[in-house]
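Some notes on the structure that comes next.
Apart from one protein chain that is not included, each protein chain of the complex appears where it belongs.
Naming follows writing order (A and B), and every chain is counted from residue 1.
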Amino acid sequence: MTEIFDLALLESVMRALTPVLLAALGGLLCEKAGVFNIGLEGFMLVGCFAAVAGSWFGGDAWIGVITAVIAGMLMAAILSFASVTLGADAIIVGIALNLLAVGLTSFLVRTVLGAQGTFQDPALDGLPIFLSQSPLTYLSWALVPIFVVFLRRTVWGFRLQGVGESPSAARSLGVNTKRYQHAAVLASGALCGLAGAQLALGNVVLFSENMTAGRGWVAVVVVMLGQAAPIGTLVAALLFAVTEAVGFRLQGLGLPSQFTTAAPYVITLAALVLVSVRRRTLTVRRARGTNSPAPSGGGATPPVPTDPATRATVSQGENHVS
Amino acid sequence: MTRPLNGGVTAGRPQSAAPGATTVEMRGISKWYSNGVMANDHVDLVLNPGEIHALVGENGAGKSTLMSILCGLEEPTDGEIRLDGQTVSFSSPVSASEAGIGMVHQEFKLFPSLTVAENVAFRAEPTRLGMFLSRREARERVRELADRYRLGVDPNAKVGQLSVGMLQRVEILKALHRDAQVLILDEPTAVLTPQEVDDLFAVLRELRDAGRTIVVVTHKLREVMAFSDRITVLRDGRSIATLTTSETNPAEVAHHMTGRDVDLDGRYNAGSPAGVALRVDGLFVQNELGVMVVSDANFSVRHGEIVGIAGVAGSGQTELIESIAGLGGHSSGVVELDGTDIHQLSAAERRRKGIAYIPEDRRGVGSAVTASVSDNLAMGFHRRAPLRKGWRLDRAAMKRHSADIIEAFGIRVSHAKVEAGTLSGGNLQKVIVGREMSHDSAVLLVDQPTRGVDIGAIENIHGRLRAYRDRGHAIVLTSAELSELFALADRILVMYGGRVVAEYPRADATEAKIGLAMAGITQQTLTGSEETT
Partner (left out) sequence: MRAWWPSLRPMLIALGIALAIGAALMLISGSNPLQAYGQIIVGSLGPNGWAATLSLAIPVIGCALAVSLPLRAGLINLGGEGQLVGGGITAVVVGTYFADLPFPLSLILAIGAAALVGAVIGFVPAIMENKLGVPLLISSLLLSYPIVAVTSFLVRFVLLDKGTGLPQTETLPAAFQMPQFGKVTGALFVLIVIIAVVIVIDRMLPAGFEIRMTGLNRKFSGYSGVAVSRMTLWVMAAGGMIAGVTGALVVTAFPFRFVDGALITPAYVWTGLLAAMLARANPVGAVVAAVFFSALQVGGAAMERETFVPRELSSILQAVIIIVLAGAIALNARKKQKVA
């Protein structure tokens, strides 16, 4: 056991955590604003490329970070224009954006960086490391309490949640709901850009095709598991990170890599199943507890399910393509 | 245009009224829609400070349009609005709200997961340091307002767990928090029990006595006479009369509303029922959340009979009907169709055995708005002859089928391939009514058949329901309009809190009896069920 758990493992957990957590925080904002953003994967991948390209041409990792944030926001702007301004199906646009990101980054890595598949160079500036972690890791930790305060205490966070819960109610009070949704999607683009920068300049210092490898999708699930709350999202992201880090370690001990790389996705799916089942029974029990005898008077309105997992099912179920 | 106005209003206030009060004049208001409908035709309306003003008229008379114009939702094609003599124009509900006009819509616009105080304060939040929400201040403000006008609302309660009556008060609080001098309530009593109606009007009187102007949009004469100070009657988009309540009587108001001395109930003609078609015995229904929404329902419907179900919204009528159709939540009990138990059967099997269903939600449930009219009419017929020919669908038969229904039910549509969503409410309802009646099923379930439908279509649909009954079909009908039940039903059941609490033959039914039963108070609950057979 001691071979598996030690300080180095903790450090690799933190490294695995940062990109997923940053992307998931972006997804959380979109969820709160009522936009189902499944483009996180693509935003992050473009962020990876832009970070490497920025650092390479700018000669400084921080220029890479800034480029990544801008690139992530540009991708997000496409989603936000199509789905919020035009009212297009966010799921379809999100899927297409993920595929666009794969094609675009592979295209650019060849035309701009002149490499095929993977770009790596000793002269490529990576992020500085303090106490074995990159500054973006510390930033991601700081963002969790900031998100708590933002959502719970500030006027904008308060209104953002209203926009997501009932856009028509928010609109009737004069809130420009689209502006909030645009802001949330753009912020998610910036956060995914940071996630990409961490992945490509922090965890490793290189770009390779499709290097996000589904982490953006995991971030989507992490938001569902965390019920779109910052702390819950952190815990869910940690679950993924621990599995990934332990998997790497076990791989070092001779377990076939096929199983260790797939493990985080299996665990994430299993957690989603468990949470869905649990939430289902809880909702039923809660409803029975408060309303069991026939409602008196006008009858109590049953609580509206607001958790993202349920909502995602709904949005997915109602999604029709024509 | 409107922003500087707020200050202007405060400055140039008439002396006679209480401080903060506003006189509203709407002059020559007209509203045409692009489809040629004229909703308002030179309407005049004057609201004095400190009065409860009833705006009455039948469905489609133009009340909602007029109020939408006043609260900034729609802009008038012609005419002007004056506040204390100054001409204003509202580009949005927000600008109307800033000028002191607040609206309580029929459909509440609230955030279920937030508290009362949070809902009230939304977008008018008290803040600290310019960016942090002060929940305490919001709570105190709401508590103070609630106490002053005796609203009895707990600022900390989660809105998702409040009753409909309480939700309405939250909406009123929202307007008061924004300092509304003119408060418009659109059909506020439709969802309330009579007791809640009394409580609401007590609140409205408090507000009036504090110098605010209250406008109540309604078509319920009895309530109008009981609470209003003045009445403006609209008919066919025109203002017909403005009356002082104490100097008029219900007959006069009704005459102005309808333009003739008929009462809707008069159109009722008795059916000649024979033989039980549908029998429901000990039916319990739980919704998806596990809440019991129908408890121990027992009744039967005969061939050639319309049974109406009355009740305040959310008393279980829709769930009962859905359950008979084989939809909705988990249920137990007996549902018999012509003597055979169909309770175990799926919705599809029940339809095959002879149950048709016209749902309340036309666009969400009763049709696929992005599909063609023809496809909408074919649905449900597609698995049997003549639409199904052997193993496949017969396109030619589908075409004939839709042409037949379009013809028979007078659906106004240029072509059967037109998307159903482009039809007007009444026309779309005819598509659904036509489809369901064409099944020629023994039992037809009808949920709110004329909500949001213009008068012409209402008469058409009523006539068809009666004729359908007279051909020997059994009809179960729910309606939020007692007048509709009186115009159609041969027997009226009343539901309250998921139970059928009373049952009256048409001859014994009065609005008073049914109104009490809708609040859960019945003779029968006290003396046993002598009238229930």
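As a convention for this text, a residue touches a chain if its C-beta (ideal position, glycine included) is under 8 Å from a C-beta of that chain, and two chains touch if they have at least 3 such contacts.
Not measured: the values here are computed from a predicted model.
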Per the touch definition above, residue among A:Cys48, A:Met73, A:Ile91 or A:Leu234 touching the missing chain: A:Ile91
Touching the absent chain in the whole complex: find that residue among B:Met131, B:Ala348, B:Ala467 or B:Ala512. B:Ala348
Among B:Ser367, B:Gln429 or B:Ser479, which residue is in touch with the absent chain? B:Ser367
Residue touching the undisplayed chain, where the options are B:Gly50, B:Gly79 or B:Gly421: B:Gly421
If the missing chain were put back, which residues of chain B would it touch? 325-327, 346-348, 350-352, 357, 359, 361, 364-371, 375, 378-380, 382-383, 388, 391-393, 417, 419, 421-422
Touch residues of chain A, complete complex, unshown partner: 38, 78, 81-82, 86-89, 91-93, 95-97, 99-100, 102-104, 106-107, 110-112, 214, 217, 220-221, 224, 256, 258-259, 261-262, 265-266, 268-269, 272-273, 276-277, 279-280, 309-310, 312-313, 316-322
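Throughout what follows, only the chains that are shown with their structure count from here on.
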Approximately how many whole Å separate the CA-defined centres of chain A and chain B? 42
Please output the residues of chain A touching chain B within their complex, sorted ascending. 153-156, 158-159, 161-162, 165-166, 168-170, 172-175, 283-285, 287-288, 290-304, 306, 320, 322
Show which residues of chain B lie in contact with chain A when the two form their complex. 92-94, 97, 105, 109-114, 118, 122-125, 127, 131-133, 158, 160-165, 167, 174, 191-193, 195-196, 287, 289-292, 295, 312-315, 370, 497-499, 520
